[in-house]
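Missing here is one protein chain; the remaining ones are kept as they sit in the complex.
Chain IDs A and B follow the sequence of writing; residue 1 opens each chain.
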Amino acid sequence: MSARKPYVRPMAGWWRRDPFFVEYMVHEGTAFFVWLYALELLAGVLCLAQGKAAWDAYRAFVASVPLLILNAAIFAMMLYHGYTWFKIMPRTLPPMKVGGKRVAGATITALGLGGALVASVLLFGIVWMLTSGGAQ
Amino acid sequence: MSAAMAKVSVLRYRPEQDEVPVWQDYQVPYSDDMSVLTALNYIKDELDGTLSLRWSCRQAICGSCGMMIGGKPSLACKTFLRDYPEGIRVEALAHFPIERDLVVVMDGFMDKLQKVKPYIIPKEARSLDEGEYLQTPAEMDLYAQFAGCINCGLCYAACPQVGLNPDFIGPGAIALLHRYNLDSRDGGSAERMALINSEVGVFNCTAVGYCSEVCPKMVDPANAVNVGKMNSARDYFFRFMRPAGEKGECR
Partner (left out) sequence: MNQALKRSHEPIFWLLFGAGGMLAALIGAMLVLITAFAVPLGLLPADAFSYANMLAFAQNLFGKAFILAVVALFFWHAVHRIFHSLHDVGIHAGTGARVLCYGTALAGTLLTVWALWTIGF
């Protein structure tokens, strides 16, 4: 008879065991806020389809204090999502070579964050032109 | 003896007497250059002969002495007491069943290593008089990093998805699979694809990334797994455009 009796340790609470896992759970948690924002935008599109009264009510709702607080939290989580998204990118993309040399992970992250900055400025510029510049 | 002492706490599990693992403290003489492996062997030789652990080379190449040190997957031979002034906690590698004390059951891991067909499957068989399979340094450079794996299991102990689903092929084996796929002499990628695509394959990974952090050989298994996801996605959507009966299918 075998005297073997392997012990399998439980996984409950594994994410508290290491700061690395705590950070992982926090950046996974940003998804809940992305979901809330998608819901907020969906409500907007639905109101827009209902006509002017519904749309104005939606804008008033977005301008209310609870929604401003919620949107501030969503904003912070979006920023954190972006930061962690590009931080892990060197591990998720196939290795890239420029001039025979492998591009360093930090460079890929920096390019991603730089790209986000450029895209965001561009987006704001377009919205600004559509709403102020173009109207004049 | 007036030398400084260091506390080493070890998670003990003796299947013949313990229902669950228990912590046991030892005091070992401290020196600046003392590795955790040296400390554990001091315990085994001088204090408590019943302590079980695996080790061999003492220089981070055999991959035998992987364990949780201060809660992190580490090789005992390249982790030093001097970095843990508060004392040190040593436990068997996480996500593996404990066989005894610091010894884990590696059978599942060994089985996974075999499943990835970790050997060159030649594109076309050559006879002896045709000579060896040649490879340029640039071709070798593509996979060299992934060939550095010493099968120590630290990446499995770092991967919560392995702990949550023990059937997941896991970071190390997928890195090894990737190493052979990237080899210019190899033609077995299609044969290995079924495993990558399957429910025990790459999509168990949620890009935690800790496997690559803890790897003592800087192999970057997370990259192998995530490149595997891209390959698998390509295979998923373009499989119908390939001739029927090609290898790598898993219905």
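Just so it is clear, a contact is a pair of C-beta atoms (placed from the backbone, for glycine too) under 8 Å apart; a residue touches a chain by one contact, two chains touch by 3 or more.
Given the structure is predicted, the values throughout are model-derived calculations rather than measurements.
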{"item": "Option from B:Pro160, B:Gly188 or B:Pro216 whose C-beta touches the chain left out", "value": "B:Pro160"}
{"item": "Options B:Met5, B:Val22, B:Ala144 or B:Ala233, residue touching the unrepresented chain", "value": "B:Ala233"}
{"item": "Residues from chain A at the interface with the omitted partner, ascending", "value": "11-12, 15, 25, 28-32, 34-35, 37-42, 44-46, 48-49, 52, 55-56, 59, 62-63, 67-68, 71, 74-75, 78-79, 81-82, 85-86, 112, 115-116, 119-120, 123-124, 127-128, 130-132, 135"}
{"item": "Touching residues (missing chain, whole complex) on chain B", "value": "115, 160, 164, 194-195, 197-201, 203, 206, 229, 232-233, 236-237, 249-251"}
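In the analysis below, only the chains that are shown with their structure count from here on.
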{"item": "Gap in Å, rounded to a whole number, between the CA centres of chain B and chain A", "value": "31"}
{"item": "Chain A to chain B touching residues, read off their complex", "value": "3-9, 11, 14-15, 17-18, 20-21, 24, 28, 88, 90-95"}
{"item": "Contacting residues of chain B [partner chain A, same complex]", "value": "13, 15-16, 20-21, 71-72, 94, 97-99, 105, 160, 163-164, 206-210, 212-213, 220, 222-223, 226-227, 230"}
